[in-house]
Each structure stands twice: as C-alpha cells, then as structure tokens.
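Note that one protein chain of the assembly has been removed; the remaining protein chains are unaltered in position.
As written, the chain order gives the labels A, B and C, with residue 1 at the start of each chain.
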Amino acid sequence: MTTDTDLRDRVRAFLAEHDPAATPAAEFNSARFDAGLAAAHYPVGHGGLGLSRTLQSAADEEFAKGGAHDLDPRRNVIGLGMAAPTIIAFGTDEQKTRWLKPLWTAEEIWCQLFSEPGAGSDLAGLGTRAVKDGDEWVVNGQKVWTSLAHEARWGLLLARTDPDVPKHAGLSYFVIDMHQPGVEVRPLRQLTGQAEFNEVFFTDARVPDANRLGDIGAGWRVAQTTLMNERVSIGSSRSVPREQSAIAFAAAEWRTRPELRTHELHQRLLRLWAEAEVARLAGERLRQQLAAGVPGPEGSAAKLVFARLNQEISGWEIDFAAADGLRYDDWTMHRGSAASDYTRGPGYRYLRSRANSIEGGTSEVLRNIIAERVLGLPAEPRTDTGVAWKDLPR
Amino acid sequence: MTTDTDLRDRVRAFLAEHDPAATPAAEFNSARFDAGLAAAHYPVGHGGLGLSRTLQSAADEEFAKGGAHDLDPRRNVIGLGMAAPTIIAFGTDEQKTRWLKPLWTAEEIWCQLFSEPGAGSDLAGLGTRAVKDGDEWVVNGQKVWTSLAHEARWGLLLARTDPDVPKHAGLSYFVIDMHQPGVEVRPLRQLTGQAEFNEVFFTDARVPDANRLGDIGAGWRVAQTTLMNERVSIGSSRSVPREQSAIAFAAAEWRTRPELRTHELHQRLLRLWAEAEVARLAGERLRQQLAAGVPGPEGSAAKLVFARLNQEISGWEIDFAAADGLRYDDWTMHRGSAASDYTRGPGYRYLRSRANSIEGGTSEVLRNIIAERVLGLPAEPRTDTGVAWKDLPR
Amino acid sequence: MAHTVDLLYSDTERTLAAALADLLSSRAQASDVVARTEKPDTYDLDLWHTVAAEIGLAGLLIPEPLGGAGASYRELAAAAEQFGAAVAPIPYLGSAAVATAVLLSAAKSSAQRTESAPVSPAAGLLRRMADGELTAALAVPPATLPGAAFPASVRVAGLADGGMTKLRGTIPAVADALPADVLLVPADGVPNALYLVEATAPGVHRTPVTSLDMTRQLCDVTLDGAPARQVAVGPAAEAAVDAGLMAGATVLAAEDLGLAQRCLDMTVAYLKERHQFARPIGSFQALKHRLADLWTMITQARAASRYAAACLADGDPDTPVAVALAKSACGEAAVAAAQECVQMHGGIGFTWEHPAHLYLKRAKASSVLFGT
Partner (left out) sequence: MAHTVDLLYSDTERTLAAALADLLSSRAQASDVVARTEKPDTYDLDLWHTVAAEIGLAGLLIPEPLGGAGASYRELAAAAEQFGAAVAPIPYLGSAAVATAVLLSAAKSSAQRTESAPVSPAAGLLRRMADGELTAALAVPPATLPGAAFPASVRVAGLADGGMTKLRGTIPAVADALPADVLLVPADGVPNALYLVEATAPGVHRTPVTSLDMTRQLCDVTLDGAPARQVAVGPAAEAAVDAGLMAGATVLAAEDLGLAQRCLDMTVAYLKERHQFARPIGSFQALKHRLADLWTMITQARAASRYAAACLADGDPDTPVAVALAKSACGEAAVAAAQECVQMHGGIGFTWEHPAHLYLKRAKASSVLFGT
C-alpha cells in the first residue's frame, strides 16, 4: 500500500468501524494507533505504516472529514516533534512499544533536556554527568530552558558519560523518568514576567541503562536527529496570507490611530511592511521548495528575518503607541506560552521577541551555519578539538 | 628656553634679520631651518630646538604675522607627517643631517613603501625581500597604494630581511632612493577613473646599509612609529563649523532642488544631517581632549563614522539627484587627489568614499583595534605566531 | 556653534559622578532594583532622600539665594549618567530636572514682572525643594515634546477657598508623579496658566500604571475639582512648561548615555568571562565588531549629550537643536546597547533575575519620554 488513495481507503474503513461520535477520545485514539493510522511514517506495529511522511496529510484530511477527535498536537509538541523521530530512529523494539503510543495519545508528555547554563550555543560542551552504577546510570547536573518539564513524564536527556575524551565523543542519550525524587523542576521566569520554561536539577537521579537511546558515547549523533527535527518544524506547512504575522498588529494600530501618525513613523512602517511582506513571500517560496521535494537552506534565513522583524516591528509599535506604549498589562509570574500571549500588547511583543534571536539556535549560530554550510566559508581556528572535555578551559 | 614667549621672541628676531619680502623662499626657509625654527620639536642642529610639539603653533603664528613664506605642508605630506618623526626617532646623526633639511623644505619628496598586494591588513606578512650584498641590500618585490611615488626622491621601505623567523621579527626598515633603475613606478587606476596612487616594482634595486633606520630585524618597531604618526594626523586641529563636511553637499542639493523632494528622502536626510552634526561634535570633543593633553581612543570611532557617513551621504545624493545622479563628469585617467576632487559631484563622491573604509586601516581592522585595545576583549586564537614567515600559509 | 563649547567633563562633574557611582553601587544593587519593581513602593524614597538632601542633588540647579548649589545642567547631566547606569528608582528626573526647570523659569518671569511680592510662589517652592524637603513633578503626558503646544487636558472648574482655583481633567501616564508631594499642572484657558496642586489634596487621584519601566513607574493623574494655586500665567506659563521639557529631554539624554555605557560595560565583562567552544565568547570577531560599533555609537552620543547640557547651561540659542540631537543620539545608543546586552548575554539575559531587562525596559520607555 503506497498510494494516497489506499491510505484514504484505510482511514475510511477505520472510521466506519470506530464512529468518533460514539467512541470516547482515548479509546478512539488508542484504536487508531493500534490500526497503524497514528502517523503514516511511524513504523508498522508502532502506530504507523512505514510510509513517507508526505502521505500523512491525506490521512489527516480523511480523519477531519470523518469527525475524528482533535489531537491537539501542541499539547505534546516535544514528544511528537522531537522524541518520536528520535525513538523511531534509535529506539529498540521494546523502547518503541513502551513510549510511542502514550506519547502519541499525549497520555505522557515529553520534554528535552539538552541546554545547560554553561552549554548554550556550545551544546557539546555540556557537563551534566551520568555515571554507570550496575544496570543504572546516576545523573547529576542542571538543565535549563526546558519547556514543559513541569508537565512531562519523560525527558530526552543528553549527558556526559566520559569526561576523558573530546567533548563530542563523551556524550550519551537517555530517556529519563521525570517523576522521581532526584529530579527537581523549577519555573524559570523571563523578562516578560512569564515562566514558559524551567530549570531542571538532577541530584543522584537514576535512569536504567535500558532507557539509553543509541550507543554509549554516541549521544551527539542521536541528539542531531532530535535537533534536525526541531529545525524542520520551523517551516510552515501552508501558505500564509498577507498581514498575518507581527506586521498585522502594527498595520492595525496605524489604521485606527490617525492622531499618532508622523512622517517618520510612516516611513518606518512602510519599510517594515514591505520587509514583512517579502519575508512572507520567502516563506511561501520555502514551502513550495519543500513541497516540491527540493528543500533549500533558506529556512535559516527565514528564522533570522523572523526574529529581526518581530523585534523591529514591536519596537515600532511602542514608538507609535507613545504614552500607551509605556503601559504593560501584567508582570505577575504565570505559566504561559508565547503563541497564546502574543496578543497581550506591544510591550509584551517587544520583550518576548528578544528571545526570537536566542531560542532554537541564536542568530549568531545561524549565521555561522549559513556561512560555513551554505556559503562554504572556512571554519575559524578551533582550540577544542582533540582535547579531553575535562581539560577544556571554561 | 622653554616658554611660548621665548620662542616667539626668537622667531621675531629671525624675521628681523631675514625679511621675507626681501628674501627668496628657498633661501628664507634654508636659513629658518638652520636657525632651529623649522619645527620646535625637531632636534637641535636639525631644524629644531628639541621642544614640545605643542609650542609650534606659537612659532607658526609669529611667522604668519611676519609674512613668512608659506610652506604648503601638503606638498610633502608623507615626508613631514611620517618620514621626519621616524628619522628623528631612529636616524643616526648623519641620516638626520642628510635628510631632514631637504625634506622640510620640500626639495625632496617622500613616499611610504609598506603595503603589498599580499599584505594589506596583515602588514607584517609582507614579502618584499632585501638581501645583503656587501655594504648594500638588494631589493625585489612589489608595493602598492603608494601616494606620491611618482614625485618622490626617497621611499620609506619596509622589507623582509629574514624569512626564517616569525613574521614580525624578520623585517628591516630602509630609506630607498626612488631615482634608480631598479625602481619602477606605475600609476594605479581606481574605480573613480583617477590614479591617486601607484604600484612600485623593485627589480634588484639597491639600498646602502647606511640607509637603514633601526637595527636589522627591528623594522616592525620602526614602522610602528611611522604608522602612529599617520594616525595622529587624522584628528583635526581646529573646530569645524556646522555643515562643512560631506553633509554640506547634500543639504545644499536639498535646499536648491525642491522638485526632487520626497518624504522618504527627507527622513533619510534628516537622519544623516543629525548623524553628521553629532559626528562633528564628537570630532570637536576629540580635539578638546587632545588640546587638554588627555587624548582618548575616540579617534578610531571618528574614522569609522567618517567613512560610513561619507558613503551614506553620497549614496543619498545620487538617489536624490535621480536622473542627474546617473551622470559622471569624466572617466579619463588622470592624477588627482581626493581632497581637491571632492567637489566633482555625487558620483565621484559616492565612488571615492568607498575607499574611506579601506585606506589608512580598514574599518574591520579598526573594529578589531577598538575591541581589543579599548574594550579589552580577548584576541582571536592566532595561528601565525611562533611560525617562520616562510612556512605560513598564504 | 560659532563659539567653542566645552564638551569635556570638569573636575567637579567627575567628582560628583564618582560619589554617586559609589553610593549607587551599594544602595542600588542590581538584585535590589529588580526586586523593588514588584514591591508596593516601586520608588526608593530612602535612596532619593540621600541623593536629594545629603548629596544635594535636589538643589543642584537652584540658585544659592534660594538655598541651592547654583550649579548647572552640566553637573546635573553628569549625575544623570550615574542614575542611568544604575537604573536607579528615584524621581530625580521629574523633580530635580523637569519641575525645578519649570519653577526656575516661572520664578524668573515673576521676578521680572512684579517687584512687589518679595517671594513668588515658584521661588517659595524652589526654596523648599532645594534641601530635598519637597518633591515635585510636572503633570504632562509622557511623550510631550519640548516645543509642543501647551497641554489642554486640564481646565479651570471654578474657584476654591483661600484664593485658590479648582482644576478638572486627566493627565495620563505621568512620570515621577507617584512619589511627588506637589504637582505642577498646566491648565488650558484664556490665558493658559500653570498651577500648583498638593498631591494629597482632596480631588487629586493618582492611579499607579503597570508600566513597561517599573523603575520609573507612571501614574494616571485625575483632578476632580482639586484646589490649585497659580504659579505662572500666559507666556510665562508656556515658557515654564517648555523649559521643563527641554531640561527633561537633556537630562534624560545624559541618563540614556550612562545606561548605554553600563550596558556595554556589563556585556564586555560577561563576554570576557563566559566560555563557549573553549574560548571566551568575547574573542569571537562578530561579537567584537558589534561591540566596537556600539562603543563608537556611544562616543558620538557622549559628544551630543555634553553639547546639549552645555548649551542649556549657557542659554545658547542653539539649545533646541542641541537637545533634539542629544535626545535622539543618546536614546538610540541606549536602546541599541540594551538590546545587544540582552542578546549577547544569551539565555541568562532573558531571565527576570538578571538585571539586563531593567536596562532594556528603561531604555525603550525613555525613547518615548519627551517625544521621539
């Protein structure tokens, strides 16, 4: 079965047997997973049919037509976006059986434990230690910028298992149970007042060796799969209409507040509007490249431009709003997410957008990547290759 | 004799004995040099009185009052600005005697032979070789961007005398006779059409060892004195009124061509005007710091800003002039200098200003200098220290 | 600038700046300033008292006959750089710069007008402000540009007891009015006039605003028949308000400059210490060049700030141009420096604990104050 039509038939047959209106969501989704209809590209026997990822949209369409229960992929964004592809690529059959189904049904939420206070752009320099103790590993260290850690059952943990070899060679990759005494999750408050993220502290936390993904010392390679899937998710999968991004707020404000207009603000807005519209077209072109099966490196450019425009447009908004731009809605700490809070006002957008050039790869790292991988410019002289991790200056 | 008053008395006494109106310029200047009144800070017996440089303005004032012959310091700008301080600092008594007087009277013009096609920002990597042959050195190689080489009698030559030691250690510094068969000077045409500069080719050119300044292998240190004096000359010695720099052209065009005005061009001009005026104030502040004897590192900032503003303002001029901005006066090659040609039009200014961020230290090198010497940021990892020059990759 | 204006720092200015830097390093530590933004009293009135009364900042501009130090905008600007560097939560800008300039202008006008009354209301107020006893604020919207039309949102609503007038109207988002004892209120009318209102008088309502910059918390001021005493009238009132705005923009520019310099210093220090890829990240050339550009921008802003303070001090006719240049050059340097500070600190600069955000919020909010 390789065609779109075959897959659609299979979905319709499933729906005929499991009427969504008459079946509770949990039961429906469980059956859907077992029928191999969770995701076309998941392995056979683990929620999928081992097909190309691109076929999934056909299945989604049929499920939507048939009134299937909404899966809300945002609830387990790291599980679906990063954990699943990594487990599929590196997991044993037992591991796939244990984790994929409750991940997909969102019964178990996942988080990613990579970044550390001392290892941001230089992720491979991380210092959280995992020491073998019988069939288990004992974990000590600190992770940071961890979304969903406070809701997660499982964490994707990259830890140092051998400090005596060069930094990339001494890492291993684990799935750690977040519900154990040695794991402490603290909210990490941001300059917006919110705490979208967490710090995670490990004090003699334990992870069975059976929860290791990939070989000992091969953690860097496993992590690349996780990160590559993080980057894939940045591109949009459908066309975005004009004035649907940050520029929408600015344009609306300009149109409704004629008393605040000046020539200077007008020229700046015209320029930002044009840049935002061109960025939208570039995003659409990227989407068309992906759809045509010829993905280009332009995604990195899109992220750079996205960050800069969000920052400049929200800066303009404050300047335009003048007195009103000096008000903020609420500084009290609460959980929240950038996506839902984006309508909170210019002040929030201005502050939150500062992170757009840091999170998911800083703009500096992206420029390095473009310069070296796209333009083929030579690397800088390195001083950290061939040196044992423990001997590196820090 | 250390005071301003003493020096003024001495100048007036000299003028009483040598009436400028009755004495030919050459004779007057020769006598002035011999009287130690060429420059207060030149050594006694070599045109000066060994005083502080700051006293010179008092002497200049008296000479001007007395109607002394104008010296036109621009005629021998490299001789006066760079050669003289280097000869004074490193020359033997014989060398000072031979060179300083005709240099100061501009009977002999000087040029500086440092940069090479392969050694621009990395001056210490230069490859022009000087090989000892009895009491002489035999010179082979090429220099570039040499102002006044076509008029010069003498050249300040930095050459490699030992390729087997690290690059800074293998250089020696010579004064080379430009009027010899082994020296060929060719005009170097620029993108403006002009040829302000030259290329200089050495083919078995000869320089007596007696014309060496400083020790063999100490050329880098001698060259630092030359370059430091180049940088000193960038700062202005007097207050500059508003709208006297590149912005004057733009402002005049705006005022006289109302039919070309747009809001966009207006906003850009307002911004450039403000930046130019602030840069003028920063130049004035730098001048006040120098006058107060507390020179700061802000001269580097001034050069960065000067280059950027000249480029942006002339770019604006072309945009504003529209159809007229597409005309150029003359592409035929001729000698000329940026200073006198600056009134040639927006096209010339736009093109010539491109070099403002290259000549006299690129903006990139200036930023390195600011980052490391002013802000104290660490150097990049170096791969060229401790390696013999001949073994360096190039 | 036909004549030469001194753009350097005098010894007095350097001494004052050093004393304030010393004081603020212990009394306005970054962690305390961060914590205070969530306290009920966002202004640090103890620190303000020390600065105003003990260091004498409140009286810096006030002539000696009125109990002040008779110094100039040059010294006040030098001090402001330190307050910016510490994002100090004190109402020095609203009181020691803006309100003081308003009253100095009003006192000068009334001195010229009538020789009869020995002390004008403005002079009387200045005398009480000189020793830090009294804090004042000019009640105008935050984005009011120097030279703008006289504010018109408050009007005379009748007469009150004791020869006083009743005012009615609202002024949104007033800076430094929360900790003020008295408000100077421009009121629309024929002629326009400037009034003095006791902040605690009946009919005066100050509603704290949740502000982008909680180190200078704004408040909405509503006057509901509040009793007011006239301080200046007609052209004198207009000149007084404008003098206040001009002084405010100049001193704020100096504050921006100090803020920018501190952001650069913090960033340089962090980049020397923070290692990634086994190198201090300050050895990465792209960051070095950006900081070199930022330093360059600050050298330019410094010249503009010094020039504006000097022009204002000398009553130079070039003052309006000088103030506009300083406000824009210093304001842009501050925003650029704060943004680079957050960016180059990476994740840590985006946290609530780290003080970088205070600088960002102050810089961005300040770029709106006194108009852009």
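Just so it is clear, contacts are C-beta pairs under 8 Å (C-beta built on N, C-alpha and C of every residue); 3 or more make two chains touch, one makes a residue touch a chain.
Since we're looking at a predicted model, the values are computed, not measured.
The chain not shown here is touched by just one of A:Val131, A:Ala252 or A:Leu281, and that residue is A:Leu281. From the options A:Gly134, A:Pro181, A:Pro258 or A:Pro378, the residue with contact to the chain not on display is A:Pro378. Across the interface with the omitted chain, chain C contributes residues 284-286, 288-289.
Touch with the hidden chain on the side of chain A covers residues 239, 241-242, 274-275, 277-279, 281-282, 284-285, 288-289, 292, 298, 300-302, 304-305, 364, 366-368, 370-372, 374-381.
Looking at chain B, the residues touching the absent chain are 115, 117, 119-122, 125, 144-145, 188-191, 193, 264, 311, 315, 318-319, 322-331, 333, 347, 350-351, 354-355, 357-358, 362-364, 367, 382-384, 387, 392-394.
Keep in mind that, in the parts below, only the chains that are shown with their structure count from here on.
Chain B and chain C have CA centres that are 45 Å apart. Contact with two or more other chains is made by residues 264, 380, 383 of chain A. Within chain C, residues 279, 284, 287 each touch two or more of the remaining chains.
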